[in-house]
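What you see is the complex with one protein chain gone and the rest in place.
On to chain A.
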């Protein structure tokens, strides 16, 4: 039970925490530290998403996690209305982000109204908290 003298707590995050697989573990651990990383092949230098144990271009197992620019554009987007997505007070804008590194990432666009979202609009990464003290990369309109 909470003692009446405790300061009011910040609202608890309701967003579902990522489901972490072994091949994506380093990605989500970096996100917890507010770092947006991507998989780059240690031999041929190509980026790959989603993360996987082997480079599909040269079959190297030498996988490097490098920090990405965090810059991208809104390649596709939608607003889930029904059923209302679990863990969100308001419907989020879900988007496929085309990243500067040439790979794509499903995320949310935050900080824009439903009528302000535009195809190919420029966005940059930021982070939002989830249940169980994790963080996920989301995107906001790019600052000039």
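The criterion applied here is as follows: a residue touches a chain if its C-beta (ideal position, glycine included) is under 8 Å from a C-beta of that chain, and two chains touch if they have at least 3 such contacts; residues count from 1.
Here, contacts and distances are computed from a predicted model.
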Complex minus one chain; that chain's UniProt name from "PadR family transcriptional regulator", "Acetyl-CoA acetyltransferase", "3-methyl-2-oxobutanoate dehydrogenase (2-methylpropanoyl-transferring)" or "3-isopropylmalate dehydratase large subunit" is "Acetyl-CoA acetyltransferase"
Residues on chain A facing the left-out chain by the touch rule are 15-19, 21, 24, 49-50, 56, 75-83, 85-88, 91-92, 94-96, 103-108, 114, 119, 130, 136, 138
